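Removed from the display is one protein chain of the complex; every other protein chain stays in position.
In this document, chain identifiers A, B and C correspond to the written order of the chains, with residue numbering beginning at 1 in each.
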Amino acid sequence: MIVRISPKGSMEQLSQLEVARLKQNAQSELYQLYRNCSLAVLASGIKCDNSQKLFNQFEGFKINVLQKERGIKIELINPPTAAFVDGKIIASIQEHLFSVLRDIIYLNDIIYLNDKFAQLDHIDLTHSDHITNSVFDILRNAHAMPLFDPNIVVCWGGHSINNTEFQYTKAVGHELGLRELDICTGCGPGAMEGPMKGATVGHAKQQVNHARYIGLTEPNIIAAEPPNHIVNELVILPDIEKRLEAFVRLGHGFIIFPGGAGTTEELLYLLGILLHKDNQDLPFPLILTGPKESADYFTHVDAFIGATLGKEAQDKYQIIIDNPAEVAMIQKEGMETIKKFRKKIGDSYQYHWTLKINPEFQFPFQPTHENMAKLDLHFQSDKAKLAANLRQAFSGIVAGNVKMETVNSIEKQGPFQLKGDPKLMILMDTLLSAFVEQQRMKLAGTLYVPCYDITHGH
Amino acid sequence: MIVRISPKGSMEQLSQLEVARLKQNAQSELYQLYRNCSLAVLASGIKCDNSQKLFNQFEGFKINVLQKERGIKIELINPPTAAFVDGKIIASIQEHLFSVLRDIIYLNDIIYLNDKFAQLDHIDLTHSDHITNSVFDILRNAHAMPLFDPNIVVCWGGHSINNTEFQYTKAVGHELGLRELDICTGCGPGAMEGPMKGATVGHAKQQVNHARYIGLTEPNIIAAEPPNHIVNELVILPDIEKRLEAFVRLGHGFIIFPGGAGTTEELLYLLGILLHKDNQDLPFPLILTGPKESADYFTHVDAFIGATLGKEAQDKYQIIIDNPAEVAMIQKEGMETIKKFRKKIGDSYQYHWTLKINPEFQFPFQPTHENMAKLDLHFQSDKAKLAANLRQAFSGIVAGNVKMETVNSIEKQGPFQLKGDPKLMILMDTLLSAFVEQQRMKLAGTLYVPCYDITHGH
Amino acid sequence: MIVRISPKGSMEQLSQLEVARLKQNAQSELYQLYRNCSLAVLASGIKCDNSQKLFNQFEGFKINVLQKERGIKIELINPPTAAFVDGKIIASIQEHLFSVLRDIIYLNDIIYLNDKFAQLDHIDLTHSDHITNSVFDILRNAHAMPLFDPNIVVCWGGHSINNTEFQYTKAVGHELGLRELDICTGCGPGAMEGPMKGATVGHAKQQVNHARYIGLTEPNIIAAEPPNHIVNELVILPDIEKRLEAFVRLGHGFIIFPGGAGTTEELLYLLGILLHKDNQDLPFPLILTGPKESADYFTHVDAFIGATLGKEAQDKYQIIIDNPAEVAMIQKEGMETIKKFRKKIGDSYQYHWTLKINPEFQFPFQPTHENMAKLDLHFQSDKAKLAANLRQAFSGIVAGNVKMETVNSIEKQGPFQLKGDPKLMILMDTLLSAFVEQQRMKLAGTLYVPCYDITHGH
Partner (left out) sequence: MIVRISPKGSMEQLSQLEVARLKQNAQSELYQLYRNCSLAVLASGIKCDNSQKLFNQFEGFKINVLQKERGIKIELINPPTAAFVDGKIIASIQEHLFSVLRDIIYLNDIIYLNDKFAQLDHIDLTHSDHITNSVFDILRNAHAMPLFDPNIVVCWGGHSINNTEFQYTKAVGHELGLRELDICTGCGPGAMEGPMKGATVGHAKQQVNHARYIGLTEPNIIAAEPPNHIVNELVILPDIEKRLEAFVRLGHGFIIFPGGAGTTEELLYLLGILLHKDNQDLPFPLILTGPKESADYFTHVDAFIGATLGKEAQDKYQIIIDNPAEVAMIQKEGMETIKKFRKKIGDSYQYHWTLKINPEFQFPFQPTHENMAKLDLHFQSDKAKLAANLRQAFSGIVAGNVKMETVNSIEKQGPFQLKGDPKLMILMDTLLSAFVEQQRMKLAGTLYVPCYDITHGH
């Protein structure tokens, strides 16, 4: 089966050089990256969160970029049929395919640009600034920053939440949609899809014709969490840290639904940034919310934050149980506050330049046994520092749960050894045990074997 | 509480004369009509299908049309709060308010125009043609006929269907939306809302930004079946018969979900028209569909049609059980057939002029005891005539179930007496008993006392 | 030669009744009116200001309205070839053809509506109000009142001005265009085309993509002054008086270039209205302007106004010689004043309801010998009344110069006899003689024989 797809969305013209670089070629890393991201998008209707299995199933899939009289076309050879309705590709998948193409080509360029610019400017830019500018460049190239007023609510949470929690994320999305707010998530199912689905109906009631459902992803995660079909703006960032930075600079309000270790990692990332002294006064609406059945979850998380990062950190968020309308109202009011604040200080409505992000939140953490064992898990007065270390610990646990490479190394070398202050160790142990009990560490129905040992002694 | 609303949608300017005519005035019929329709729209979020109760609850509601520098505004005094989100009116209600204003003003004019035109033209137009032209004028004035290709699927069915059936109407709507088809219904809840709700998500996946969710209603029904909030084009026709004509001339494809006596009336209306010899060759996709749990319902209905109107009538529709995708595919294919056919014969894509509708389907039937008793309910070779008579019988039963005036007259004079061919009487009795048993005649949980006696003797 | 034209612009759908009414039919007045207006539009590229000659030349021209699957088409039989470029109709003519169709159909209706509404409303509306509302209805039906801020400058002046004056009208138009003002004129050549042509380039420099070039005309004048090709909104009013009312209610600022008796009539119309006591405080930017070569013209006109209507009338306008930028700046500033004023009093930005127009300016004056002889041409304290009488006198002279019927009756009965106050008679004589001398009464090169005798005695 061979299908040719015309562009839908923002990319329409490629140069001959760009097309040449994407030529189908078993040896070309760029082609493989492009092919795999495209396959992930095409397979997004298929229920399967195991990338390897997916890639095996569609081994015969190939993709070509063709230059035609009216611009480029994409040729798909043996694509998954789930991407089509009556033989016609679903429009959102069609657009996502061209978003992939746009971003893959751009990511290829940006790496070299960065180096060059530093030399060119002969000015004292820290590498941190370069990362921030690169994230900006990628988002701009994706037309992800139209000149609207502050309006984007980022929704985070687990991708395999239970049905009560899923219905709740839809209800929150509905209330956000009724207030004409746009939604930005990590692209996948669960708490990433629910708010978008709910917002769709809310936006319809408010006759918002050009609502934005932004999905931010990265090449390693797109296959496991493919963009749901409501996403109408897909952007692929080069790695997890740039994706996180894109979330916090592009988004205006933040909502965290229940999740597992990954969601805790994200919360720690946010708190670590917000605890930076330069960020003290920035308006930053952050709400933790879920249905009343999930109240316990937030009690555990809040207790952990209180005991480790203290009241100062707890003051950065509100917990709201079972009240979608209130969540949405607070976010809506937050938009006004942000608008006034940024206008006053002259920061952009579209990209939160002022937010200070320390390099330890920008550079990737490699979750090896060695790095995990070396983590400094002791109480300390620099709460931002502690948040950074804790984030790395949870990041390692997430990898140990799901990332193929890390899982393999745990099979060989045994669980990670986490050491630190005994009191802190007990706090972590308690929180993680609660997640295990609530079946948040693995898909429901499977037995969870922890990938870590927490050493309570000194 | 006083709120002023600016226009959203197609009406923006009124003349001073038009504004004067709508002046708040207890004696003015036009003002009362305008006020009540507006109230129905504003109360659409409130669960209540009893108009009288609704009107009592909002006795203090008043409405004024104001002329301002940028066009008109509507002033609402004591409106239902359910129409607002955080003090701001919901956009769809805002638009519906102005649709009401537009149509009330226009309906006021059209009555006089019709008479005048007949005299003016000195040409031999039957009154039937005048009705057809009036319906066209109203739809055109409402901008309900943009120059698109055939694309509108009319969905009919009960307003109080069970949850399984409701989910099914959503699933069908989703598949229609995936095929980029627009939805037209009678405005209210149940089978009128489900297809729109499902289509919203389907359209989002296909990135259809300007999908149409058309609601056709009339002044006497708008309070009982207020436009759901997904409706983005609301048109008020002057009476039930013109509303039915608007459905069949504006719509291209037709789907009937389970319902009660009212839905049967609608099916008989359609079949009566389609059996007209002039309409034999018109492509007219008509599908009866429901979930497998509702298969029995269609068995009964089909048996009744077969036994009364014969195979010729049965050939006019397909019954599809539990297959939303197939329903949508057939409708989609039907659009192509209609397009080719109308192009060939030079009929409009927007308004089905060619469809022949006999006057007995255009003039209203008054369901008095006398008229019901006089109905000619015998088998006859003119199947279209029989369909017209049966439709009037079911129309009377619907009125006897829900229309205040008719209910009162039954309380005084006892049930309607339906007489006719004994075999035909048994068929009707069987069908109606099945509806009673399936709780389709009244809202679930209430005991149904039939408003009719079927006399099986001669 | 047979050509079929698709709609461009606002009309796309007609009912079968409307199409039937326009059927080609030698006996049908409506068809003849429609045919002749359409022919005038089609012949607009041909230099010819003699309607009769034009109609003779294209005797074989016929027009049909066809109903097709995508709406109506217009079929032209033997149209003037000047309307086409390489066999394709010029877009502005195409749109004008559909404007004619739209307005002819509407004018046919409005006559009857007016009568009906009066009976219907049982309220005490003077006939004057009805006229004002009808003009509104026609403009609204033509979509001539989009919701913009005050922006329309009406330009009046002769249709056969000399080249220096024509270049000056272009220069003024250019400056108006640079200030993003829209232009409204009487449709034809000369001072009606120049400002539009100049504005086209001004708008291009300001990248105004949707500038409005509004042409207001009426059935008896459209053939003599066909819409120039820059007009992008053409509206046909039913008669001269409604056309004048449309100008003053739709327009915001007013510019009068040099002209003849007709332009004097228009000035007297404006001054007569502005002298009404209810209109004293209305902001109404009115400028008389021309190149320095035409300074004399304005000296004569101003002297006449001063001597007849007094300083009060002179205060209503400014005379600006040879300064296009200043003219445009004053108009631009006037828009702000009008905006604030109308906002304060709640009058529409689109239609100047508040402006009081007395019935003597709304009802047509029939220029018979008897009516002309009866005119009360004496000084009087009611300057508005005097202005009305003078306007009628000049109106009669215009008719005597160009209107076929009036010209004929003068040939038979001799010139009009104008009598009145000797001093006033001398003033009129002086002004008219200056016009004759400046060759403003007839096209250059033809000898002018006055159509009037001014009796200086009592």
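For the reader, a short list of remarks on this structure follows.
Just so we're on the same page, a contact is a pair of C-beta atoms (placed from the backbone, for glycine too) under 8 Å apart; a residue touches a chain by one contact, two chains touch by 3 or more.
Because the structure is predicted, anything quoted here is derived from the model rather than measured.
One chain is not depicted; across the entire complex it touches A, C. Screening C:A142, C:L178, C:M192 or C:V235 against the full complex identifies C:L178 as the residue touching the chain left out. Of the listed positions A:R4, A:R140, A:H210 or A:K292, the one in contact with the omitted chain in the full complex is A:R140. From the set C:S15, C:N151 or C:T200, the residue in touch with the chain omitted from the display is C:T200, counting the whole complex. The chain not displayed touches subunit C at residues 8, 85-86, 90-92, 95, 178-179, 197, 200-201, 204-210, 213, 229-230, 232, 329, 332. Touching residues on subunit A toward the chain that is not drawn are 12-13, 15-17, 20-21, 67-71, 109, 112-113, 116-117, 120-121, 123, 125, 129-130, 132-133, 136-137, 140, 145, 147, 339, 342-343, 346-351, 353.
Criterion: only the chains that are shown with their structure count from here on.
Our note on geometry: subunit A versus subunit C, Cα centroid distance of 64 Å, whole angstroms. Rounded to a whole number, the gap between the C-alpha centres of subunit B and subunit C is 47 angstrom.
Between subunit A and subunit B the centroid-to-centroid distance comes to 46 Å (mean Cα coordinates, whole Å).
Shared contact sites, meaning residues of subunit B that touch two or more other chains, are absent.
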